[in-house]
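Every protein chain except one is present and positioned as in the full complex.
Letters A and B mark the chains as written, and numbering starts fresh at 1 in each.
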Amino acid sequence: MSILRDAGLILGKDLRLEMRTRVIAGQVVPFGLLVLVLFAFALDPDRRVLSEATPGLFWLAVLFSTLLALQRAFEVEAGDGVPDALRLSGLDPAGIFLGKVAGLVVHMLVLEIVLLAGVTLFYGTTPHAALLLVVTCLAATAGLAAVGSLYGILSAGMRVRDTLLPLLMLPVVAPVLISATQAFAAAYRQASGSGWRWFGLLVVFALLYLVIGMVAFESLLEES
Amino acid sequence: MNPLFRMHPDGTASRASRVFGLVLLVAVAVFLAVALVISPPDSGPNASENSMGDLVRIMYVHVPVAVACYTAFFVTAVASVAYLVRRSEGWDLLAAASAEVGVVFTVLTLATGSVWGHIAWGTWWEWDPRLTSTLLMLIVYIGYLALRGAVLDPVVRARRAAVVGLVAFANVPIVHYSVDWWRGIHQPATISRLDPTIDGLKLFALMFGMLVAIAVYVWLMVHRFRLEFVRARLEEQGLDTALAERRAEAETASGANPVTAPKGAS
Partner (left out) sequence: MEPVVNFRQAVCLLGRFPALAGVDLTVGAGEIVLLAGPNGAGKTTVLRACAGLVTVVDGEARVLGVDLRADPRPVRQRVGLLGHSSGLYADLSVAENVAFWARAGRSRPADVDAAMARLGLDGRLAGVAVGRLSAGQRRRVALAVLVARRPELWLLDEPHAALDQQGRDLVDSLMGDAVAAGATVLVVSHELDRASSVAHRTVHLAGGTSVETAGTAAGAGSQPHPVELVP
């Protein structure tokens, strides 16, 4: 399976880059925590709004941090001659796409673990239904990373990248925000029954965009 | 080519499109007369369950423009796929023209929906599933047009826009279902909605409205497409000149010492 081999190469390279530069650990994760703190300033922490809104605030913080992680992930691929090198490399474009998605998923799962600890500590909410929480994180993150990688390469190398990427990506991932928030809300209410339906939608979303990304990535890698 | 469809060399219209435009103008006038005056209000013995009175007339505009905007985005998606398969410029221009007109119709859909909501629910905006998903769709296609505006190279632009045009449409049902479920939690279907049972002249007004809206979409889209097409031809004309100029550089350069070649060659 040369696609998986190539995806593994890209994943390994991205994890190594993170080990060398610590951009996710040192900048993006602290930013996510900062957003949680800012929500507390915006919503009075004494009136229980925070604990009730925890699922939505958690996923908003994830979404904003994802944008930063994405910009970092595709900034490195727009470096000195790297787009040409990727085209000449012999790597399967679908493999490059899956590798970028996998790298983002790993980084974002770390972010989500830290943010979950953050909401538990700062907002005083205790999660229940651990299984639903975990699988929701996995499916939602896969969907976000798939859409993000698709739009990340699309806007890579453009002068207006930083402003265009959120405008293109956020409305498309709105269903992920809704579904993941509802699934989390169900998990926090200990009513996971309805949460599984949202989880199903997240899985469909992730699969759809993984397929679109694998098919379309070559076309986007072509010229930039 | 049939003289009926021959385009003026410097314009965007043909004889056929002019006739079409005039017929359309009359049709719009007739439609307004039917929708606003001739058709009966939704009241009295023939009224539908939720008896909307004169308010039903907004529907004759709202539903047709909504149908037109979905049609427009559907055409954009089909043209985007066709571009990815065929790689011919025409499909890209069609996708762009259709999306632009679609955005205009989406704004109209939201505006008429909002007016209806103001009268029926007393608020300009309600987080109704259909309004909400239409708003998201509008933003997605604004992003599509922004992308087109940001990329300069026509081939790169066409490729990227085709992917976005496809993704944007694939996303419409997902957004719709998720928003529908989302609102379904808080809002059981007790609130009065914009779907009365209709018959007779009311049904005619609605159907006629859809026909007119689709025709207006086609007319606008065709002109937008032709404008882009003429612009592309204009740039292509420049190519022959550019090639000739480029080849002339060679003669200047080969006459001179390559080291002191004129600035024009760099």
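Everything that follows uses one rule, which is that a residue touches a chain if its C-beta (ideal position, glycine included) is under 8 Å from a C-beta of that chain, and two chains touch if they have at least 3 such contacts.
Since the model is a prediction, treat every value here as computed from it, not as a measurement.
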Displayed chains contacting the withheld chain: A, B
Positions on chain B where the hidden chain makes contact: 152-153, 155, 235, 238-239, 242-243, 246-254, 258, 261, 265-266
Chain A, residues in touch with the chain not shown (by the definition above): 6, 9, 13, 16-17, 20-21, 76, 79-82, 84-85, 87-91
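By definition in this document, only the chains that are shown with their structure count from here on.
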Distance between chain centroids, defined by C-alpha means - chain A, chain B (Å): 31
Interfacial residue positions of chain B with respect to chain A in the complex: 84, 136, 139-140, 142-143, 146-147, 150-151, 153, 155-156, 159-160, 162-164, 166-168, 170-171, 174-175, 177-179, 181-182, 185
Residue ranges of chain A in contact with chain B within the complex: 150, 154-155, 158-160, 164, 167-168, 171-172, 174-175, 178-179, 182, 197-198, 201, 204-205, 208-209, 212, 216, 219-220, 222-224
